[in-house]
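Of the protein chains in this complex, one is absent; all others appear in place.
Here the chain labels run A and B in written order, and each chain numbers its own residues starting at 1.
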Amino acid sequence: MTLNRRTLMIAASLTAAAFVAAPANAQKQYGPGASDKEIKIGNINPYSGPASAYGTIGKAIGAYFDKINDEGGINGRKIKYITLDDGYSPPKAVEQARRLVEAEQVLLLFQSLGTPSNTAIQAYMNEKKVPQLFVATGATKWNDPKNFPWTMGWQPNYQTEARIYAKHILQNVKDPKIAVLFQNDDYGKDYLDGLKEGLGAQASKLIVAMKSYETSDPTVDSQVVALMNSGANVFINITTPKFASQAIRKVHDLGWKPAHYLNNVSASVSTVLKPAGLEKATGIITSSYHMDPTDPQWQSGKAYQDWLAWMKKYYSAGDVASTFNVYGYSVAQTLVQVLKQCGDNLTRENVMRQAANLKNFQVPMLLPGISITTGPDDFAPIEQMRLQKFDGNIWVLFGEVLSPEGS
Amino acid sequence: MAATSGLATIPVAASGTNWRRIGVAVAIAAALVLPWLVSDYRVFQFTLAGSYAVALLGLNLLTGYNGQISLGHGAFFAIGGYTAAILMHRLGVPYYLTILPAGAAAFIVGVLFGLPALRLENLYLALVTLSMAVATPQFLKYFDHWTGGSQGIVLRKPAAPTWLPIGNDKWLYYQMLVVLLIVFWAGSNLLAGRTGRALVALRDHPISATVMGINPVFYKTCAFGVSAMFTGIAGAMAAIATGFVAPDSFNVFLSISFLVGSVVGGIATVAGAVFGGFFIQFIPNLANDISDAAPWAIYGLFLLAFMYAMPTGIAGFIRTMAVRYAPKFRTAVGEQPTSQPGSHS
Partner (left out) sequence: MTQLTQQILSGVATGAIYASLALALVMIHQATESVNFAQGEMAMFSTYIAWSLVQVGTPFWIAFVLTVVISFIGGVLIERIIVRPVENAPVLSHVIVFIGLLVIFSAVAGWIFTYTVKQFPSPFPTKPLLGGAVTGHDLGVIGVTFVMLILLFLFFRFTPLGLAMRAAAQNPESARLVGIRVGWMLAIGWGLAAAVGAVAGIMVAPILFLDPHMMSGVLLYAFAAALLGGISSPGGAVLGGLIVGVLENLVGTYLIASELKLTMALALIIIVLVVKPSGLFGAHAVKRV
């Protein structure tokens, strides 16, 4: 039925265009949630519950849209941003997605957070043909335009990042014996899969110890002690900020000196490395795609200054040390670009078409050399990362820009 | 005390029973008409609320009537949900045939769990059940061969038969309603009869009850099993309605929400389970609408406010009001505003 109506609409507009040589703005096309005045955008974030630390992303996005609206909106249209809480619970996410699509009639769903929540709503969004755009998770499965043409990720996926570490270890560490600490959920498991894949056939021999932790665990000390005792000379630290700090400190305190790889999620100087002790973090390697707002090397640049000015003016309750606020700012800029490209054709189809038509789009807070490119068969906006090593003060970039094609 | 007051009121309960019957009839009629008055999205919400009500009835039976606290009923909800999901996804069983196995699986686990729980009371039982709630997601992730690990299992949502002119959401809603009515009917009968009196006697005067010949092992284990079964059935319904199960769906907050729902709804009442189901479905949304910044703070304030205004829950409050303002009702249920099963006959 929808298809028929759409075909009719397209047919009608084509006819209209054929008969009346109308100017471009007469061809305005609107899907649900879009009009001459506004564009309705839905979002789901965990503002309550165990994952509420991520809630700041949803607030940062709203604060960026406030700035856009203050500056006149997108092609003259204001953004109406409706963000709902799912408490990181998949059933609640389904309910909130239905509310946004059916009751609020949003044009698109943007940056819904968490792999479980997004998995829960993916079938529904694709059945309803509503864009599920730039989801906030690093799982690999969002780049699947054949089966899920309405779902798209944004950040580099966890597996790509893990493969980068695997490659670096194989090239640089002599006789590697690898110990892994990972969070026992989809995020940790995705890294493990990528790591095993990157190490190839040798994986099971090279990985000498794996220990997991739960987010409800008070500390990871026992796991780190066990990993050290495996005799490993490489430590891969797949942990969220608090646990990353604990692990970095414990590795140092034990006098263990492995080649230490820290996942991007926790690569923040002031919120992870400083609590652990900067001297204890020296030598850690990570890969990243965005600037760390607490890394002194970026703080005099324009990108950071603009971001800081925006934080001060529009999100003063937010923390200027939090990388999540850089993340929210950057992803919101990406959506704004997509909507700009849509012009006056604000249908759901065109939103997806334009989201899959980003060419070398530059986002200021991404690392130098990294840009966003998508295509009809490429639903992975950011694929590039850069390796960096902590020198006791800043992250020092080294090597070239890495992308999956190159590796 | 509870049992005798219940017995004593039965002969004069006629008018009260009538009021109750009218109330139940009105509620069922409203439930039948409801999906035609609201949008499909709301129908979906009511389907979830209904499944929570069934889960709460299970918890009420254990905590309210038998006095065994549980901070871990999310585990039985998970067992039901995963049994249904695994049967549908791995073995291709039609969704409507998964409800009973889900209940059965939860029943078995409930009985097994009830045996050690027999020796534990109050705080100790709270610890054990809370541990169960915390351990549930870890278990689900560990046996990933069956459960799909942290990725969970995506289910196809059941579609209404083509000959029936209603949407999928209404179709699911009515099926949920049928299950709910059956469970509530069975539950009320169980609680109104010999078993219910035995459970309450064991709660209020365990030693006297045992001396009178009520077998505590049998009844307490039974209470655990049946309670788990109801919650398992509810878990299966919620999983089918949501179309997805994952460890994150069954974290410790779900279990805590269940306890909140059953107390706020009215512990040791049948109607309280329905109120509680509505509470845990809709109040967090309301809190979110009031404040994006800190929805949990608002939710917490709601909890405090409800407990101040209605210390015995919504059902207890309604009963108190009825006793105060409707003299007929008073003769029917006796003077005690606390909810005892005798008043439910």
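The definition used in the following text is that a contact is a pair of C-beta atoms (placed from the backbone, for glycine too) under 8 Å apart; a residue touches a chain by one contact, two chains touch by 3 or more.
Owing to the predicted nature of the structure, the values given are computational and were not obtained by experimental measurement.
> Given the contact definition stated above, which residue among A:217, A:344 or A:378 touches the chain not shown here?
A:217
> Just to verify: which one of A:83, A:184, A:264 or A:333 makes contact with the chain not shown?
With A:83, A:184, A:264 or A:333 as choices, the missing chain is touched by A:184.
> Can you say which of B:264, B:280 or B:314 touches the chain missing from this structure?
B:264
> Which residue numbers on chain A touch the omitted chain?
Those residues of chain A that touch the unshown chain are 48, 50, 52-53, 55-56, 184, 211-219, 221-223, 225-226, 229, 241-242, 245-246, 250, 252-256, 271-272, 274-275, 317-319, 321-322.
> Given the full complex, what residues of chain B touch the hidden partner chain?
63, 69, 116, 119-121, 123-124, 126-128, 130-131, 134-135, 138-139, 141-142, 205-208, 256, 259-260, 263-264, 267, 293-297, 299-304, 306-308, 311-312
The definition used in the following text is that only the chains that are shown with their structure count from here on.
> Just how far, in Å, is the C-alpha centre of chain B from the one of chain A?
38
> Residue numbers of chain A touching chain B in their complex, please.
For chain A paired with chain B, touching residues are 47-50, 52, 59, 83-85, 87-92, 94-95, 98-99, 102-103, 114-117, 119-120, 122-124, 184-186, 189, 214, 216, 317.
> Over in the complex, which chain B residues touch chain A? Could you list them?
39-41, 44-45, 48, 134, 138, 141, 149-152, 154, 156-157, 238, 242-249, 251-254, 284, 288, 292-296, 299
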